[in-house]
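Next up is a structure, given as structure tokens.
Every protein chain of the complex appears in place save one, which is left out.
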Amino acid sequence: MKIRVLYFAAIREQMGQAEATIEVAPGETPSSMAKQLMGSDATLLFAVNDELVAKDYALADGDQLAFIPPMAGG
Amino acid sequence: MKIRVLYFAAIREQMGQAEATIEVAPGETPSSMAKQLMGSDATLLFAVNDELVAKDYALADGDQLAFIPPMAGG
Amino acid sequence: MLIKLTSDVIDVSEALAYVRDPSCGAVSMFEGNIRDENQGELVLNLEYEVYEQLFTKEVERIAAEANEKWRVHEMAIVQRVGLLQVGDTGIVICVSSAHRRDALEGLSYMIEEFKKRAPVWKKERTDGGDKWINWGPQI
Partner (left out) sequence: MLIKLTSDVIDVSEALAYVRDPSCGAVSMFEGNIRDENQGELVLNLEYEVYEQLFTKEVERIAAEANEKWRVHEMAIVQRVGLLQVGDTGIVICVSSAHRRDALEGLSYMIEEFKKRAPVWKKERTDGGDKWINWGPQI
């Protein structure tokens, strides 16, 4: 299935891009994708389709997944 | 002795003027002057030389006495 | 510190500019404006009267108290006097601080004490007649 990923701030710099579309196997979660892409899911929050979700959220084809590093506040 | 009096708001309207200089006998207080000039000292605060004072403050020659009706707040 | 009485329209931008500073991450501001209604009556306008000398002294005291309780960098208080129409601003208080809690709590303190202690009178003209407003929640 295809997942659209969004990277912000330190994660964006680490990944070298702001967004990408990734082909992943069914059963992936925000947590498993963070471990795979960034090496760790520590300190991250996740949003799917612009709403915060749990790290074990079951991703579906076409979802947009945002990796949210610690925020500074407005 | 001579006392400079200041009238504000409802008191100013009641007295028909904003200020006056009045010749008074020694021993007068803000309270006694309010009773004499306005008929009552109820609900009033008093300032002498631009500082709040008690209603039985001993007035001295040359003092400026302000009659302060209930305030609305800034 | 800026304490200003004016019969002209209050310039909020000027008051904000006065308190801003490169050391301050936070600026808070409160405006008290003339409402179109008070206690069920339609407000036409308000006449503001101030005892200037006591006003200045009392505001300086309130500011000194706020400075003791919070880390305030700068304050500005601008009070309108004379005839105000609905929508006009009667009072502006601005507070700046390095941090937001000092700016917000300092501002709240300033307003609450100001409402209690500042020698300001308001004659309200409504469709129900004229009256001098006493203590109470005006704004």
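A, B and C label the chains in the order they appear, each numbered from 1.
Please note the rule applied: contacts are C-beta pairs under 8 Å (C-beta built on N, C-alpha and C of every residue); 3 or more make two chains touch, one makes a residue touch a chain.
This is a predicted model, so every value here is computed, not measured.
Peer 1: Missing chain touches which shown chains?
Peer 2: A, C
Peer 1: Touching the absent chain in the whole complex: find that residue among C:I34, C:M75 or C:A118.
Peer 2: Answer from the full complex: C:I34 touches the omitted chain.
Peer 1: Mind listing the subunit A residues that contact the chain we can't see here?
Peer 2: The list for subunit A reads 6, 8-10, 12, 47, 50-52, 66, 68-74.
Peer 1: For review purposes, identify every residue of subunit C that touches the missing chain, sorted by number.
Peer 2: 12-13, 16, 20, 22-37, 86-87, 98-100, 103-104, 107-108, 111, 115, 137-139
Just so we're on the same page, only the chains that are shown with their structure count from here on.
Peer 1: Could you tell me the distance, in whole angstrom, between the mean C-alpha positions of subunit A and subunit C?
Peer 2: Taking the average C-alpha coordinate of subunit A and of subunit C, the gap between them is 48 Å.
Peer 1: Starting from the mean Cα coordinates of subunit A and subunit B, work out the distance between those two points in Å.
Peer 2: Spacing between the chain centres: roughly 73 Å.
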